[in-house]
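Just one protein chain is left out here, and the rest sit where they should.
And now, subunit A:
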Amino acid sequence: MLRAIQYIYVLRPVWAVLAALLVGAGLIAVAGVNPWDAYGALFGGAFLDYYGLASTLAKMSPILLAGLAVIVPLRVGLLNIGAEGQIYMGGLFSSMAALLLPEMSPYLQVPLCVLAGAVGGGFWGMIPGYLKAYRGVNEVIITILLNFIAINLVSYVAGGPMMQEGAPYPYSEEIREGLWLPYIMPQTDAHLGVLAGIVLCLAAWFVFRFTTVGFGLGMIGKNPTAATYAGIRVRRNVVAVMFVAGAIGGLAGTFEVLGLKHRLYHLFSPGYGFDGIVVAFLAQLSPLMAPIAAFFLSGLKVGGLIMQRAVGLESTVVEAIQGLVIIFVAVSLAFRFDRGNWRRFLERRRLLDAGLAQGVTNNSGGTS
């Protein structure tokens, strides 16, 4: 019995998602649509249809990487709200490497573009890391503010120095096809970025679980004073982790440009960096759970559009359902499983049942 309760407890985000969808069904019904049809369109479109699934995977690439860019520093006790800015810097640096470097073999230039994107994002993440470690400045504020700088910097570059001649809208020249990321599903937009994201998640899990580096980082996250006592250089590690987080965010932007957009657009990320925070949260900071959370969230976004077209629901309803999911999961995570409490509760129940079976009044069952 205790074991069964424990399983129910571990899976509580799943129950929360189901409960949110149930409440969402109410909203859909209020909007005058059969919830069954609407959810059928949403999940069928996002996960079961070939092109829909491809769209989900294409969206999952930046969302998953942004999620990882939040998870990694948060396990070290640092809140990175700057994945959005890091995505933009990654996009900027990688498209500069793709468009401005002299043409060379793709086998050389693609890795260079990816490296440039990672370094760009990493550098952007290192700024708050340095300020936090050596100047005691709150990383949350700095990462938020750097988002605005990065977004506007990209708008300026895409609308100015790198803008395509005669373009109706701020975007750069197209990146030549040789540098595009390979597609993983023929005739669709699903590109290699999502696989790279999954590999990085596995790598992060491995590092935190099995290596001395991850052990030291986890210690900083749990108790920085003890980490100092243990001889870990906390400041240096804080800067390094923020660089890595920024680099992962930068890769999100890089793959978005090289895999999907093939140009540097202004405002090319519609808030993927913030979706990353939701992913980190749904995955409860586990790099292994992050792909599942990102897959689900991307599916909700893609399916929402399909549902809108299929049954004529307003997109606001879909956004409301996303919000419900987040709130329900948040509440479910606030529950704490206390084995002792449950055991005592079950024991009381057993005594009560035994008492009742003997025909005694239930007073005796209340003792504990």
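Note that in this section a residue touches a chain if its C-beta (ideal position, glycine included) is under 8 Å from a C-beta of that chain, and two chains touch if they have at least 3 such contacts; residues count from 1.
Quick note on the criterion: contacts and distances are computed from a predicted model.
Chemist: Can you tell which of "ATP-binding cassette domain-containing protein", "Carbon-phosphorus lyase complex subunit PhnI", "FAD:protein FMN transferase" or "Sarcosine oxidase subunit gamma" UniProt lists for the chain that's not drawn?
Modeler: "ATP-binding cassette domain-containing protein"
Chemist: Out of A:V10, A:A203 or A:A226, which is the one that touches the chain we can't see?
Modeler: A:A226
Chemist: Which listed residue, A:F123, A:Y156, A:F215 or A:F274, touches the chain dropped from view?
Modeler: Missing-chain contact among the listed residues: A:F215.
Chemist: Mind listing the subunit A residues that contact the chain we can't see here?
Modeler: On the side of subunit A, residues 210-213, 215-216, 219, 222-223, 225-226, 228-233 touch the unshown chain.
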